[in-house]
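Below is a slice of the complex: some chains, not all, each in place.
Chain lettering (A, B and C) follows the sequence in which the chains are written, and residue indices restart at 1 in each chain.
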Amino acid sequence: MTDSVFLGDLSWPEAETRIAAGAVMFVPLGATEQHGRHMPLNVDTVLPTVIAERVSRRAGGLVLPTIPYGNRSQPRSGGGSKFPGTINLSAQTFSLVVRDVICELFRHGARKIVVLNGHYENIWPSIEGIELAVEALRPAGTDGLNVVRVDHWELVSADTLARIFPSGYPGIELEHASVIETSMMLAVNPKAVDLAQALNDGPARFKPYDRYPEPPAEVPASGVLSLTEGSSAEKGEWLLGEIEERLLQIVQQEFQ
Amino acid sequence: MTDSVFLGDLSWPEAETRIAAGAVMFVPLGATEQHGRHMPLNVDTVLPTVIAERVSRRAGGLVLPTIPYGNRSQPRSGGGSKFPGTINLSAQTFSLVVRDVICELFRHGARKIVVLNGHYENIWPSIEGIELAVEALRPAGTDGLNVVRVDHWELVSADTLARIFPSGYPGIELEHASVIETSMMLAVNPKAVDLAQALNDGPARFKPYDRYPEPPAEVPASGVLSLTEGSSAEKGEWLLGEIEERLLQIVQQEFQ
Amino acid sequence: MTDSVFLGDLSWPEAETRIAAGAVMFVPLGATEQHGRHMPLNVDTVLPTVIAERVSRRAGGLVLPTIPYGNRSQPRSGGGSKFPGTINLSAQTFSLVVRDVICELFRHGARKIVVLNGHYENIWPSIEGIELAVEALRPAGTDGLNVVRVDHWELVSADTLARIFPSGYPGIELEHASVIETSMMLAVNPKAVDLAQALNDGPARFKPYDRYPEPPAEVPASGVLSLTEGSSAEKGEWLLGEIEERLLQIVQQEFQ
């Protein structure tokens, strides 16, 4: 029998056994979105998958296939839709995928579900998707269902941010493709990061509002919204380790 | 001829004249949502309407009817759905309303549109609604269309926040029904605010994640997420005045 | 504590008290639609709101925020979409708003709901919206729910019509922006009506069928489908008074 924590690696009898044993089901939400000249398009898919895997190993969890396309990238948080390779789903489409997956997990008897998000713009349509699932399930009873929705960066403590940004944290939105994500990718898969390409042309100076149709030029040409200097695999591991620990605690606390 | 800046107050020939003259069209996005024991459910509707009115008077704008129901209130930013009187639209419904209104404005020849949001949870479905409108319009050409989407609280400067919160700004999410909104309501309509009811049971200490189905007890019983002490009409006018000025500048800059 | 009958004016504890006391919930359905050269675009929003307010005062009711955009205006009943300032929602969008609001009211414990319509073209999508809400609620039980759907003009008696139209009632569809609506607006807000602009170019002589795409010229240039002569605030009060009385009776009878 496989010891993989990825649902997709299990046969159905193995899945049956794990679900019956009360495995926490992790649903990672990713994206295919530009992450600067120095990182691949799959950063938002890789990171929540890795985190879910690490926590699952310790918490007896199962990692569902990561949804690899995210809700519409916005200039102020992800660079917007114009960078080649950014593939957006509409909010409606994304919400329906989340709804369907939650309903299916419930149908199979799973009640402990962690929706683990890796892409800023997925926050709201993932909420909508979960709410739609709850609405669909409620008439016949949600019966012990507890869906925890986490954006992984929210689990980084102020202390860690202070260690990583001695001169001040620019905020999560500007962190797109910047020190936090770059460091975590360096920790996870250093070959995927080419720091030589990380020419700083930021930080972005965004207007405090959005414009549509999306104007051509506001985002730094690199797609990096803040800075990449100071990124390191070590810092990445600080981040991943802390996120892992805190998510483990959350899981233990919520689902004991 | 009326000098009202509210589109609804105009006859169609008056609307025709104003639109033909290039009036900036303001679409305020509101909500019907609890705002503590001391404020009415319509705070998120009143504030963007008032701001749109003030800017319209100076910028030759027109204020469309405020959408008075908002996207699903969430515990961490608005108290959630359990407070009596909070009436939520789904994200899909809300987005479609925004889409339809934008498309109709475009059909009538308006190209300068400001979507002015007063409810935190409306941010993402208003983006979706505008994106859907742009998608619907794009095949035949969007022809000069410029939709500016503003969350009014984003126009408050760091300086003003520092004046209002000498001991530190708790952040916009926790500001729900707290000093900023209370002060602005005191400035706009003091009779609508009953500070005697503003018993502080906050600030909320939220977990850094969401749970569904919405658990019963996490939000402070009052519905106030932060604090109300120190609210005043004077501070409200600082805020409203600054938002007005900055929105006026934005309008002038974007649509000149 | 406020004595307002508008839900939006209440704090959530006040809303809680009123709903728990069995308040009848009025959901006015409006529109933003041309009403001739002599009346503002908000006639269909103002009238059901006023009526709901008057009945609520006497019946212990609460008035929800009026939906200020209506279903697609049609040439034969509202002048169609071409008059500047007419902002249409699609039937699907409008129905979803109605559905969501009804479901939310039910969720908060309200069972006595009056959907009070002020715009002819809202009739059918409001029916659809209520039916969708009932379908959503039915699996878990509708438990005492009674939604009354009223088009306010249907409550005018034949006698009153005979008093107002001594030479014969032209029918409700042609009454758009004509004597009935003009009179009621004169009673409610005379400053909003400019009878000097009410140049009669009707009555409309419609073909007994519709054409799409909407042809340019069939509607009288003014947008008035019938006549405005003989409109008066006095007649408006006859109408409003009778509608108020009859709606009060309906409410008492249906919800005792």
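Brief remarks on what is shown
We take it that a residue touches a chain if its C-beta (ideal position, glycine included) is under 8 Å from a C-beta of that chain, and two chains touch if they have at least 3 such contacts.
Computed from a predicted model, the values in this text were never measured in an experiment.
All together, the complex described by this structure holds 6 copies of its single chain type, of which 3 are visible.
Keep in mind that, in the parts below, only the chains that are shown with their structure count from here on.
On a Cα centroid basis, the chain most remote from chain C in this structure is A.
As a whole-number value, the distance joining the C-alpha centres of chain A and chain C reads 47 Å.
Look at where the CA atoms of chain B average out and do the same for chain C: the two points lie 26 Å apart.
Across the assembly, chain A contributes residues 138 that each touch 2 or more other chains. Chain A makes touch with chain B in their complex at residues 72, 74, 90-92, 95, 121, 123-125, 127-128, 130-132, 134, 138, 142, 145-151, 154-155, 207-213, 250, 254.
On the chain A side of its complex with chain C, the touching residues are 135, 138-140.
The touching residues of chain B, counted against chain C in their complex, run 2, 6-13, 15-16, 19, 30, 32, 34-42, 45, 64-69, 81, 83-90, 92-93, 96-97, 99-101, 104-105, 107-109, 192, 194, 197, 223.
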